[in-house]
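Shown here: the complex without one of its protein chains, the others still in place.
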Amino acid sequence: MGNTIGKLFCVTSFGESHGPCIGVVLDGCPAGLPLTEEDIQHEVDKRRPDPTAGGTGRREEDRVRIISGILNGYTTGAPLCMIVSNEDINSHPYEDTRFLPRPGHADYAAHIKYGGFNDFRGGGRFSGRVTAGFVMAGAVASKLLFGIGVKVIAHTVQIDNIQAAECSPLEITDKIWENPVRCADPETAIKMIKKIEEIKNKGDSLGGIVEAIAIDVPAGLGEPVFDTLEGDLAKAFFAIPAVKGVEFGAGFKAAAMRGSENNDRYITKNGKIVTATNNAGGISGGISNGMPITARVAFKPTPSISRRQRTIDLRNLTETEITVKGRHDACIVPRAVPVVEAMMAIILCDFAMRARLIKEVIS
Amino acid sequence: MGNTIGKLFCVTSFGESHGPCIGVVLDGCPAGLPLTEEDIQHEVDKRRPDPTAGGTGRREEDRVRIISGILNGYTTGAPLCMIVSNEDINSHPYEDTRFLPRPGHADYAAHIKYGGFNDFRGGGRFSGRVTAGFVMAGAVASKLLFGIGVKVIAHTVQIDNIQAAECSPLEITDKIWENPVRCADPETAIKMIKKIEEIKNKGDSLGGIVEAIAIDVPAGLGEPVFDTLEGDLAKAFFAIPAVKGVEFGAGFKAAAMRGSENNDRYITKNGKIVTATNNAGGISGGISNGMPITARVAFKPTPSISRRQRTIDLRNLTETEITVKGRHDACIVPRAVPVVEAMMAIILCDFAMRARLIKEVIS
Amino acid sequence: MGNTIGKLFCVTSFGESHGPCIGVVLDGCPAGLPLTEEDIQHEVDKRRPDPTAGGTGRREEDRVRIISGILNGYTTGAPLCMIVSNEDINSHPYEDTRFLPRPGHADYAAHIKYGGFNDFRGGGRFSGRVTAGFVMAGAVASKLLFGIGVKVIAHTVQIDNIQAAECSPLEITDKIWENPVRCADPETAIKMIKKIEEIKNKGDSLGGIVEAIAIDVPAGLGEPVFDTLEGDLAKAFFAIPAVKGVEFGAGFKAAAMRGSENNDRYITKNGKIVTATNNAGGISGGISNGMPITARVAFKPTPSISRRQRTIDLRNLTETEITVKGRHDACIVPRAVPVVEAMMAIILCDFAMRARLIKEVIS
Partner (left out) sequence: MGNTIGKLFCVTSFGESHGPCIGVVLDGCPAGLPLTEEDIQHEVDKRRPDPTAGGTGRREEDRVRIISGILNGYTTGAPLCMIVSNEDINSHPYEDTRFLPRPGHADYAAHIKYGGFNDFRGGGRFSGRVTAGFVMAGAVASKLLFGIGVKVIAHTVQIDNIQAAECSPLEITDKIWENPVRCADPETAIKMIKKIEEIKNKGDSLGGIVEAIAIDVPAGLGEPVFDTLEGDLAKAFFAIPAVKGVEFGAGFKAAAMRGSENNDRYITKNGKIVTATNNAGGISGGISNGMPITARVAFKPTPSISRRQRTIDLRNLTETEITVKGRHDACIVPRAVPVVEAMMAIILCDFAMRARLIKEVIS
């Protein structure tokens, strides 16, 4: 269990890396939303590997199919089931190392939890490929949010220790598709690309940070004390493989700030109440306050590296070595950008429904 | 809605700062657990303010009452309802500033969300006082975890920019009750206390970081892809007022590490598989891997400061000033330590139940 | 677990027959609803025992206290916790028979499930007294439904084999408080009262049927395929002790009807689409169709009878006899009428919220 998220906009994930397909059931999308496979395809294409940014060699068309819930180009109010087939599969490399847990991967924990029955091929359920389903659901969420004027954008703000300069939402939207690392700051992007190339050649890998921003979010989303906006967003982000930290607004930096410095002063702007700064990341008391919602999501370096690593043979508990085969990205961060965006859209959509901001029938 | 957390070990929070009481209903505690009000009291007492660490002036006995679910000193399998009364209440200072949202507080967001009907007295539902309920539930969780050999500890690792040296779990358990800042490193504790005093005198406030560690957690807890251990822990931590960031293991630092450095190598130790390092914070693929679970929770500085601050009068949208009255901690971090511990215990208990590690009847 | 019902209007029950109190936490009530303890009291008073209808000797004031979630006579959007104290308790009779499960009661099943730790005094969690909490939550639901023009009424339609004639909603509302059996048909009421008296004197007990009707329910409530209006209503009704059957519209009678006879023909009435008959009980495909929702709930006879009954001593598995002491109603049906009404109101309120028909803030 544990494969469903959302209270009113309910996303159920299924499928594994080397099974027939990756899929998602989306229950709770209102009837009457115009929706085509192309709408979804457009978002799914964004998470394709880009070889110039250390992308995996796996080549798949990832053709989206909506197999339930639409009629004549509109959602019907019934659950949407969307799938992409797994095509370019080669499970052979994984057979050899079935009992040699790859360091940094979920292999060992999954082996224990599922008694060795887990699908180990290509990481199975723990593969980044599962996020294709998240992106399909996120595409629907984004369309619904668009209807209430909310826009979610994500971008790469750090790879290794290379940090991007701050950019406006507009710059982000404009620039991130111009380079393969999805960084809004072109000069930094070049450094990042170079660094990825360098580290990849060394048989190693890199991590980084993705920032997501939601703009024009009305104040009042979030259901404290437990279903806070931060809490549910964080939970969704941690469903993305390799995420190890999540912060909002000033985040960890706030720990070393003074109250007088961190408190966002209220002012009026064009007759609307806003805050002069946004250290809260648009969330106060777990509820949106009308300012942009900003989250930062930390990704550890890709655990699959081509260097030999020490591990244990689970069959006899002896120490041994493993060389991780299969295809993998030297840095997953750029491909995670649309996934982080999708998760934020899903959660905001769920909360917008809980706040009755999205109608039962769109038309 | 949004005031219940947990799937099998379900915690429902109620009560507000200046209402009759703070309470919690705990549904899912197995029958047959020995439990007294003193057991709960012992934990609740830990979050009392300590005046030597900038604690609030509010003085309450916080006498725990269990009003359902026990018989003859044992849980019955029925929901436990536990309350502490609110006694030392003075709502007067809040009436004056009802329409002046305090910067850094939830006042404004809550005012919008609840149409001005929210209980504004002392922060209402957004008060740190609500966490007394979390601690009551956490006390039961800790008892259940103790029964399967799991122990959760939390301690202050940073206040302002003062960071504690690394300590062993044993040191933490031993030392944190020896100083009012709950820091296991005595020398750092002294510096922290001094800093709090200094900043308090300036009418300002401080934030910090609490670390929680769960030891002897069996591998296999967590229900990916959405109900990951990280995700559900993070969601629980973000229910604590003032939390703005959560990370596990190497956390945000992992973003700048290489795969070869971050990957935790498997080794055997006393015939058991462990990892040589614990950058994963005991969680791989959202599932516990048998290593200590380590989480770090960032708290922003207390928003209530005695300095005058600029804000907006909600009645006429004019800019004005506010002086926050009421009683408040200059640094909430030490008092948050038992709360962070409680949240981790609650979530681990829930996952231990989902993994059938805690029996339906304890005896 | 299992003590919370509702998705957006979430009712959590706690308390037991001989504990300190019976209570309920209601999470999801919008802010801004005018609400006083008297509003709730008025409904709770309806389930008081009436000695002229075989009511229990237990005498309690059942004074309602709202201990969270209101301010200045309005709901705040925070969880409402409402309790009534248990006052007239005499647990002594139950000590003697702790290990002698009373036939027809939950004693044996509960003993097995909770390993003997269940609160056996007065039936504990399985006592009809727990429904006081349901009625408190139902009172709030009814107020919210009133705001969207929906009214729920319930009445006794059968006791033993005595069936009431069909009555209009108006008659029901008018008449049921005129007699202690809550039957809208005065002549039948007299027969029912007489029958209860007769059977009570024989040391025996009676069952019956309660009908609930919701009028002016807008079409479109219900979330099939699983969260159907019938399914969620039935689930709620089965939470009332002694319920053994639930049907909607023609119900079990429909099993022997022909399609041509059972199908409700669509007609127009005052420019509105209605059906000429209402065999569907206002629900088609799990969704309200705009006609009155009609449900019938079957209650078994009160298991507590004063006659001696054979049972087993759980300590030594030998057959023995038991004489059930304590106080009990010879027929629970009249007192169940407000409870059935409450359950229907709770579920309709939840579905009205899911359909966005009840706003986030009432004002």
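General observations
Chains here go by letter, A, B and C, matching the order in which they are written, and residues are numbered from 1 within each.
Basically, contacts are C-beta pairs under 8 Å (C-beta built on N, C-alpha and C of every residue); 3 or more make two chains touch, one makes a residue touch a chain.
Because the structure is a prediction, the values reported are computed rather than measured.
In terms of the touch definition stated at the top, the absent chain reaches A, B, C within the entire complex. Within the whole complex, the absent chain has one touching residue among C:Thr173, C:Asn262 or C:Thr323, and that is C:Asn262.
Considering the full assembly, C:Pro303 is the residue among C:Gly77, C:Pro303 or C:Pro334 that touches the omitted chain. Shown as candidates are C:Ile287, C:Met344 or C:Ile362; the residue that touches the absent chain is C:Ile287.
Subunit A meets the missing chain through residues 1-4, 8-10, 12-16, 19-21, 23, 25, 27-28, 31-32, 67-69, 71, 74-81, 83, 113-115, 117-119, 121, 124-125, 360-361, 363. Panel shows subunit C; residues 1-5, 11, 13, 101, 103-110, 112-113, 125-126, 130, 158, 160-161, 199, 204-209, 219-220, 222-228, 230-232, 234-239, 241, 243-252, 254-268, 271, 273, 275, 279-281, 283-290, 298-305, 307, 309-312, 314, 317, 319, 354-355 of it touch the chain omitted from the view.
For subunit B, the residues in touch with the chain missing from this view are 7-8, 220, 354-356, 359-360.
As a working rule, only the chains that are shown with their structure count from here on.
Between subunit B and subunit C the CA-based rotation angle works out to 180°, given as a multiple of 5.
Where subunit A touches subunit B, over half of the residue numbers in use are shared by the two copies, so each contributes mostly the same positions.
Subunit A and subunit C have centres, each the mean of its CA atoms, that are 46 Å apart.
The mean-CA centres of subunit B and subunit C are about 38 angstrom from one another, to the nearest whole unit.
Shared interface positions of subunit C, defined as residues touching 2 or more other chains, are 8, 360.
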